[in-house]
Structure formats: structure tokens, C-alpha cells
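Below is one structure, written out as C-alpha cells, with a few remarks after it.
For this view, one protein chain was removed and the others were kept in their places.
Let's look at chain A:
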Amino acid sequence: MDSNLIRRPLAKIVTNKKPCLSAFSTTSRQNQESYRRAKQRANIRPNSSFLESDDSPANNHIIFNPPSAAPSVFNTPLKFLPKEDKRRQLLATTQARLAPTSTRLPPPVQRQKQVPHHHLSDADIKEIQRLRRDEGSVWTNKKLARKFNCSTMFVSICVSQCGGDNLAWQASEKARLDKIKADWGPRRLMAHEDKLKRMEMALRDA
């Protein structure tokens, strides 16, 4: 979590009204030229769950066919429920019934890099730190990770303790990026700012 205090405009988040599903902000408008065309277009075949079939119950029954929607954060996943929670038992039986029969999971976003762990000795770590301290401009994190067959994360932890200051490198890097940004026109600048805003919104999932 961010360690700063969070203050948002209260008028948007505190109301004395219950959230209402049927409140539409836009009015529906008839864009079709004629009633007949609109009616034709709205004549959609009902979902199969609404139709009577041979295995549907004989008596009155409830049709459960919710519209597709983004999942809510207030529905805690089964794994996140504490052990003493009574819903654990209920959800476990429901999930067992609803879970797909195939056990294949969707493809991962990025392939996991097979980097060995805990294989570097103290001498190796000293060598990483020496290389960075003496020839910092040549030995970047990526190159060091490739040379020692470890993750860049591990390299960054090692070099954070190597003692050398990389302020000069940081300044030169900033100057380089500023020079690139100075060449941007208004459209690219705006696109960049929009991208930063999107990423900030993604961090709130807003």
C-alpha cells in the first residue's frame, strides 16, 4: 500500500442513496428510421436457459441467467477466506460443481524464466559488486545477470550494497531522456501523458 493518506472528493464516494442498477445516465434514443426495423433488430432469440427443455423442472422454477459483468472485489475468492469463515464450506461445494472438467489452465502472460536460485557464492557476489563499482558504465544489471546466470532482481539487490554512487550515471540518463522528450511534438507528448494517466488509474483499478 501507498504510505500516504488517501483523500478523494467525498461527494463522489459518499452518498445516502443505495446504488441502483436501473439508473442509466444516457437516454435511449431511436436511431433507426422506422419502428419496423427497430423491432426487427430487437427480435433476438432468447438465451437457452429461458427455453423449456426436456430436463427442465415440471413445476415453477427460478431462471438464473445473470448478464455478463466484471467480477466484483466484494466477492472474496475461496482461497482468501479465513479458515473459520462459514462460507468456506458452502463455496467449496459450489466450486466443485461449477468448475470445468478440464484441468488445463489458460496460457501465461509471460513465460517464466528458468533462472537458478541460490547458486552464487560470496565470491561471485563480490565480483558482481566489483564489476559494477569499477566499470559501472559497461556492466549494466542485464549484462551482469546474463554473465552470472541469475535474475536482474538479484543483481539489483547485490549492487545496491556495492558502495559506489551512481548519481553521475543517473544524471546522464536523465539528460538523455530529457533530450529525447524535448524533441517530441504535442501529439506524442499528449499520448505519453495519457499513458501515464492510464497506468496510474490501473494502479487503482479505477
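The rule is short, and it goes like this: contacts are C-beta pairs under 8 Å (C-beta built on N, C-alpha and C of every residue); 3 or more make two chains touch, one makes a residue touch a chain; residues count from 1.
By our rule, contacts and distances are computed from a predicted model.
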Protein name as given in UniProt for the chain not displayed, "Nucleoporin SEH1", "tRNA (adenine(58)-N(1))-methyltransferase non-catalytic subunit TRM6", "Ubiquinone biosynthesis monooxygenase Coq7" or "Large ribosomal subunit protein mL44":
"Large ribosomal subunit protein mL44"
Looking at the whole complex, which of A:Arg36, A:Arg97 or A:Arg204 touches the chain that is not displayed?
A:Arg204
Out of A:Asn16, A:Thr93 or A:Gln114, point to the residue that touches the absent chain in the complete complex.
A:Asn16
Full-complex contact with the absent chain, from A:Pro57, A:Pro107 or A:Pro186
A:Pro107
Which listed residue, A:Lys79, A:Arg97 or A:Arg187, touches the chain dropped from view?
A:Lys79
Under the stated touch rule, tell me which residues of chain A contact the chain that is not displayed.
1-8, 10-19, 70-71, 73-82, 84-85, 103, 105-110, 112, 198-199, 202-206
